[in-house]
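First the structure, then my questions, so here it is.
Every protein chain except one is present and positioned as in the full complex.
What follows is subunit A.
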């Protein structure tokens, strides 16, 4: 697959048009070759723009690229949860993956808790693949790629980016590096916690109401930052009305990039721009206007009602 093929596919995906199943397979093969070389904690150089959950909101991703400027002119780091819930998980993920293959050093994709076979069978990505391609092959190819995604990213050795949060099993970055990540997200343990945990106003660790991962307090964060010589943990995973939210004296920030989540929440979205000195600038954006949004294909009557 040459560069011009890839550029054509990117152009197609940018118009929210699907690429063929055979092209998906080839794209995933290429992506695997790149991702397999990435570390569990992938090193990223500033300047970079950090983004949170997208959840298949393709037209809002277009809005994100509009305010943040296109890749590769801007370097991007997406913190997972590309799929599920929205109409366009397929187009969203394949575009980001194609950009990764085309500009591997300009975009970093790390894994969210939704990049999982089990979760995507509940929350929509599986259904979407089946509906759009008539088979589960694209879903299978994508799930295999999910297994190769890095678990975290480290910007200039100072800012750790992870989808969920911290784990009681992890006190050092080296411990993250020793995980065997090439598997389905486990139900518990360090790899699960990194993708599922949430910061909370508590001391120490707490049971997570999600049923996976943990709640972790400011004292845990302070200790972790100190032990690893970090200044900030950037993460996603939780809806934020104002697009981003600091906690624990700005040592944790949640970045959420899906505006008007579920068409009801009325939230804005945010991206975090880091310049080459790691200065932080949050850019807020709103959902794409109604006329910028495509019309989702009408679906047949669900099988249950036949």
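We adopt the following convention: a contact is a pair of C-beta atoms (placed from the backbone, for glycine too) under 8 Å apart; a residue touches a chain by one contact, two chains touch by 3 or more; residues count from 1.
Keep in mind that, in the parts below, contacts and distances are computed from a predicted model.
Per its UniProt record, the hidden chain corresponds to "Serine/threonine-protein phosphatase 2A activator" from the list "Serine/threonine-protein phosphatase 2A activator", "Sorting nexin 6", "Auxin-induced protein" or "Collectrin-like domain-containing protein".
Contact with the chain that does not appear here is found for just one residue of A:66, A:118, A:175 or A:281, A:118. Of the options A:38, A:84, A:193 or A:273, the residue whose C-beta touches the omitted chain is A:84.
Check A:240, A:255 or A:272 against the missing chain and you find that the one touching it is A:240. Residue positions on subunit A in contact with the hidden chain: 55-56, 84-87, 118-119, 121-124, 126-128, 136, 187, 200, 209-211, 215, 238-242, 245, 254, 260, 262-267, 290, 293, 295-296, 298-306, in rising order.
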